[in-house]
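Notes to accompany the following structure.
A single protein chain has been omitted; all remaining protein chains appear in their positions.
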């Protein structure tokens, strides 16, 4: 809804290829773990540059939604379309067949992710953490990958830690490195999986600050699974409340978070604020 | 097939390590001067067997370790069979089997006692170490796989850049211990007629039984001197592996 105000000139050229199309669409996605159906038919479009916050009680399937987009989890049924391409299926001799690793790689190149537990590579320095993927995955030359990685690390405020190892950093610093590492890949969609949940309370602020800066630049779509309601209110264009495997309510944050219709959402918010 | 001698009765001894007895000490030094060069001749053989076994043993460890993680069930069960057989029987039996029995079974000679020895040692320890390789790769945290997937690495890149460097760090301390185990096991090749340190020692003993204490003590010292750098290396490997691993 608010993409017109956020889309910058640069991303406008990108979005023209899709016209008004979403960069990511979930079409009737279900997911079961064994007998437990975690997601029961999710339909969701994410527009280029849109900032979406996913909220909901634990076990509601919020994390599963973004993990399927990152190909860490396979949907039980349904389709996910990324930038016009089917993620989990590909066409072969006119038939739709399950995607190969190669196909997944082609499509997921547009997606980046930041994890709850950072998942930095402990055997690499901070700088190596950032520049490894551009060099090996995107075949960027080493000098330019290094330059961009340093710039990105400076941007998240860690320009003085380039040669440190992850074990030498605080949780907040680790998470900022993880964001820089994802950003140097220039994804079109960035996923944040409860990125502040594993942090000590006093370190949450610095991480949210960086996310806010990224959001302001605007060109990238962002999906945040979060428990930080105030933060969601602040930066999201749309908030989605997930309950029992379905989207129970969605809309602009001011509506969803401050004047919700859904009774379960009211209880949920009450618990958070009370 | 094994060098044997009658255990002689005590008495008529000329050798002693008793420092307080200067005269005997002199004799000991001259005895050492005789024995030392003879044992030195065996060092080369021992080291050759050791290095060949280390290289082949580590290779087997990685090959078998990866095969046991493969999706191919035939490959997996075949490797599993190899590992269980070699871990379930003893090295000396495997050595004799390779040297005496295998040529009979297939009418072909393994070529030399060198290769029989190296094969036995490396297949045996390769089987044990393959479990370390497999276990280490499996214990790299799941988040590491996920992060490298999120960075769109290929399966091969994930293994090479992220998983293996961490898994190898976990393997190192154990691998170091196996260096010393392999060194010790090289002494078995004397039983199939290789002229290693122990074999040279046995020859000296056969020539002069009363020299036996000096001879075997020196043989032990030789092995210990060869073990020292390996012990040092193991400590280094342990220290190195302490940093830079994410486990579950």
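Worth pointing out:
We just call them A and B in the order they show up, numbering each chain from 1.
Keep in mind that, in the parts below, a residue touches a chain if its C-beta (ideal position, glycine included) is under 8 Å from a C-beta of that chain, and two chains touch if they have at least 3 such contacts.
Note that contacts and distances are computed from a predicted model.
Missing chain, UniProt name from the options "Phenol 2-monooxygenase", "Ascorbate-specific PTS system EIIA component", "Amino acid ABC transporter membrane protein 2, PAAT family" or "Thiazole synthase": "Amino acid ABC transporter membrane protein 2, PAAT family".
The chain omitted from view is touched by exactly one of B:40, B:55, B:93 or B:138, namely B:93. Across B:61, B:116, B:168 or B:183, the residue that sits in touch with the chain not pictured is B:183. Listed residues B:40, B:55, B:101 or B:207: the one in touch with the omitted chain is B:101. Residues touching the missing chain, restricted to subunit B, are 1-5, 7-10, 13, 15-16, 18, 84-85, 87-94, 96-97, 100-101, 104-107, 141, 143, 180, 183-188, 190-191, 198, 201-202, 205, 209-210, 212-213, 215-217, 219-220, 223-224, 227, 230-231, 245-248 (touch as defined at the top).
Simple rule for what comes next: only the chains that are shown with their structure count from here on.
Distance between chain centres (mean CA atoms), subunit A to subunit B: 50 Å.
Contact residues of subunit A toward subunit B in the complex are 70-72, 101, 105, 108-109, 111-113, 115, 117-124, 132-133, 136-137, 165, 167, 178, 181-182, 185. On the subunit B side of its complex with subunit A, the touching residues are 141, 143-144, 146-155, 157, 161-162, 165-166, 169, 243-246.
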